[in-house]
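Excluded from the complex is one protein chain; the other protein chains are retained at their positions.
Chain naming follows the written order as A, B and C, and within any one chain the residues start at number 1.
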Amino acid sequence: MTISIGILGATGYTGAELIRLLHRHPGARITYCSSRQYNGKKISDVLEFLKGSADMVLEEFDAAAIRDRCEAVFSCLPHGASMDFIARIAHPVKVIDLSADFRIRDLAVYRKWYQEHTCPDLLNDAVYGLCEVYRDDIRAARLVANPGCYPTSVLLPLVPLLREGIVEGRDIIVDSKSGVSGAGRGLSLKTHICEVGESFSAYKVGRSHRHVPEIEQELSLAAGHDVAIEFTAHLIPISRGMLSTIYVTSASDEDSLKDCLQRFYRGSPFVRVIDGLPGVKDVRGTNRCVMTVKKNPGSSRATIVSVIDNLTKGASGQAVQCMNLMFGLDEATGLDSVPVFP
Amino acid sequence: MTISIGILGATGYTGAELIRLLHRHPGARITYCSSRQYNGKKISDVLEFLKGSADMVLEEFDAAAIRDRCEAVFSCLPHGASMDFIARIAHPVKVIDLSADFRIRDLAVYRKWYQEHTCPDLLNDAVYGLCEVYRDDIRAARLVANPGCYPTSVLLPLVPLLREGIVEGRDIIVDSKSGVSGAGRGLSLKTHICEVGESFSAYKVGRSHRHVPEIEQELSLAAGHDVAIEFTAHLIPISRGMLSTIYVTSASDEDSLKDCLQRFYRGSPFVRVIDGLPGVKDVRGTNRCVMTVKKNPGSSRATIVSVIDNLTKGASGQAVQCMNLMFGLDEATGLDSVPVFP
Amino acid sequence: MTISIGILGATGYTGAELIRLLHRHPGARITYCSSRQYNGKKISDVLEFLKGSADMVLEEFDAAAIRDRCEAVFSCLPHGASMDFIARIAHPVKVIDLSADFRIRDLAVYRKWYQEHTCPDLLNDAVYGLCEVYRDDIRAARLVANPGCYPTSVLLPLVPLLREGIVEGRDIIVDSKSGVSGAGRGLSLKTHICEVGESFSAYKVGRSHRHVPEIEQELSLAAGHDVAIEFTAHLIPISRGMLSTIYVTSASDEDSLKDCLQRFYRGSPFVRVIDGLPGVKDVRGTNRCVMTVKKNPGSSRATIVSVIDNLTKGASGQAVQCMNLMFGLDEATGLDSVPVFP
Partner (left out) sequence: MTISIGILGATGYTGAELIRLLHRHPGARITYCSSRQYNGKKISDVLEFLKGSADMVLEEFDAAAIRDRCEAVFSCLPHGASMDFIARIAHPVKVIDLSADFRIRDLAVYRKWYQEHTCPDLLNDAVYGLCEVYRDDIRAARLVANPGCYPTSVLLPLVPLLREGIVEGRDIIVDSKSGVSGAGRGLSLKTHICEVGESFSAYKVGRSHRHVPEIEQELSLAAGHDVAIEFTAHLIPISRGMLSTIYVTSASDEDSLKDCLQRFYRGSPFVRVIDGLPGVKDVRGTNRCVMTVKKNPGSSRATIVSVIDNLTKGASGQAVQCMNLMFGLDEATGLDSVPVFP
């Protein structure tokens, strides 16, 4: 079986990562790529390194072409635009949306953080694509809302602990650090190498980052009650990689916490619970999330550290993992566990 | 007036930074440099870029030479060794110790985190060299214990707030990130560019870093009662720079918190309280600490972000600031506020 | 068919890269890994990120185990040691040596640049593993000398041009720049992130780098007469990647030079001749060499720029490509053309 794939908005960083991953996926073939900005050009005119390997002509969005040529579509379009185009994709083409448009269940919350939702009906069908948590729902889904990068790094360690009730669903502090590719390929002083290179800075503090409602929605579902967090986002002067340091309150000891995570992730090929302290280099280019828990005897606080590659497990890799599930493949097909190291 | 200066252990990164700063200090002249390892060599054999500018011959430790040739000595020796040599320096030569040997007031605490203290008498004379907090004591001191880098980045924002009692002295979480020069010039996989470059990792979690007791001592003094913190240290893949994100509990609003800091630092040339979010590049090579406070209405948590250059305000720059105070100079003499940017 | 693979000296960077590549190679399986230093440990004790994926126990060198368990062996041992161990590997186990021990045909040259050769007989059987140049010989070889990284980046553009005689075999200047992983995992100030990060330096000038005789041997074979080069090696403050800027003399115009290269590499999946200017990021993690030629009308000089990933096409990737050829597989099996980008 070879799945025919379309990519909307293929020329950004999540698009480039999808092309990299699907190019060597044994069960998928890209048959359609759209780009508003570069429509009519070869994709290698935008991403030169694709010349001679995964090159193809960028087309306009075309619902008929998608229906005829694609079994699955990944949308790398920006928030707001994504849902409008996805609404025009005919059944039974399956859709994985890398934007935030179908992640937030509550329309009022979506409106507050993003804008008015234009297709609430579709939202009802959407499944949140955190594979290790919603594996069975994803298998049956036609429309998957691929999680954000920060949420993935935070939810994978916290969901099992909150579900089991061994950390408290209050006073959770999340201190996250991301490589700059999360800011996209757009031009800004915030991505100028002379401004962010050889530096380190906080860029969103408190409850101002758009990933906060997404994280809180899933934490609340796991805890069974409303959970609020404090969240700070920082920029690491590298392209790829994300590390979240999470401070929680717990009456359990370190071993119990770690044991809870290990039980939950038994059978999940991409999540590792380790004793040491992970670095983002350990997961670069892979679909892995590596995490640890530390807790001092006598303290009520535990510290969790998790790492992912923000473009792979935090975006396009998880999207491919969702696709694998949606088409009945082994979820690890075409995805790496061994990083490009060093 | 020109102060004659000696440097013990001059060939590491804090030594190199002292040489850089003192070389262009209008009121100081280096007259003596010691090194056990490179004794007899020129310092430019170890730090080549000093050839033709601030070069000199490295000598053995020699108490008589120090007495004859120095009015002030900076010790860049490692913890444990530093106090033994400092004990041999005759009055009235003034001493600024960049090691941890005279920072901890409680001998039992020092023993637990470091080793047995060999000169408790001297410890009684030592003043903690956090200039903006202990300015008058430093002016009168013969022996100054120069603060650690993490403590400097944490204490400058927290001391005023705890003294005034507008943040609570409990459940303080400190998430700090440091450039690799803090690990020194020694060789280890932890400083290998292929292992830490293009990466980001946590390396000390909970209460395991030796700077924890130093921070807690000073926070407790400021609060008037025992204060314990949670502390995580991370490595940024850059040479210089440190950012601490600090989560505190407070009933006051953002403006009151910021106002408290601004009042405390009025008249302090190196501390800036800003509205935006600082990055370490804003302070590179300077003796500045730039900080901000953010607090959401309705939340009980405030987030503080502070940045310093770990080798300047976090080590050698603050040591020179102490020297300026000890010799009656303007505390900003020879120290920069404008960074090497970009 | 699944080839059983042994790796000697598996814990360095070329070993780690081999493990990464072979782990997802559809026709190979690692069955044996040796390490003198870590013998008896798990490889994930040395390279932690292998935990849960490609982990295995490191063994002593054992000729019997190799004979029983391996069809092919990659040696990542250092120069000098490698040949001694390879001499003990029984036929018909095939060997790909990543050291320099079997690259130099002339024993006197090998002795001058390295040491006395201990197995000159084996040397006669060895084939130089530059796949695009010696493809047929490699297919038939039992012992392949995998090329050095600098040589690969220089020979791929120059061999076709010298063979065709459209660049002159004299006054060739090679200005090469390499990521630091080429220096290996050993500890030295030269790999300390504070010394080489945020810097750029030359480290070998003139004819002092050991890759000079290897390059000259192959250029001379291509030209049909002795060729000498000037060679400067520089360090780029990144982990992976290599760019060589090569200045040659030619009476031909830019189109003819480019055409010669394009004809030579038609059918070679990993070499691309482009019109633009390549960067090392375009090939990171891939087995590609991307090159271009520029020549001003009226000038007698042409400038060639080539890029490779020094650990992939410059080491372990080319070694896998050799293995593919030696076992009758498509030479691109298990190797990427699309980089981890950005």
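Basically, a residue touches a chain if its C-beta (ideal position, glycine included) is under 8 Å from a C-beta of that chain, and two chains touch if they have at least 3 such contacts.
Owing to the predicted nature of the structure, the values given are computational and were not obtained by experimental measurement.
Considering B:103, B:177, B:192 or B:240, the position touching the chain not shown turns out to be B:240 (whole complex).
From the options C:185, C:209 or C:295, the residue with contact to the chain not on display is C:295. From the set C:3, C:243 or C:338, the residue in touch with the chain omitted from the display is C:243, counting the whole complex.
Interface note for the absent chain: among A:27, A:52 or A:197, the touching residue is A:197. The missing chain lies against chain C, touching residues 171, 173, 175, 177, 194-203, 205-207, 230, 232, 234-239, 241, 243, 245, 247, 277-281, 284, 294-296, 299, 301, 303, 305, 307, 342. Although one chain is not drawn, its touching partners on chain A can still be listed: residues 13, 180-181, 185, 187-189, 191-194, 196-198, 237-239.
Contact between chain B and the unshown chain involves residues 13, 16-17, 19-20, 23-24, 47-54, 181, 198, 239-240, 272, 274, 276, 281-285, 290, 336-342.
The criterion applied here is as follows: only the chains that are shown with their structure count from here on.
Residues touching across the chain B-chain C interface largely coincide between the two copies, over half of the numbers being common to both. Among all pairs of chains, A-B has the largest number of C-beta pairs in contact. Of all the chains shown, the one with its CA centroid nearest the global CA centroid is A. The most distant chain from chain C, with centres taken as the mean of CA atoms, is B. Chain A and chain C have CA centres that are 36 Å apart.
In terms of their C-alpha centroids, the spacing between chain A and chain B amounts to 39 Å.
With centres defined as mean CA coordinates, chain C is found 46 Å away from chain B.
Multi-chain contact residues of chain C (touching two or more other chains): 13, 181, 198, 239.
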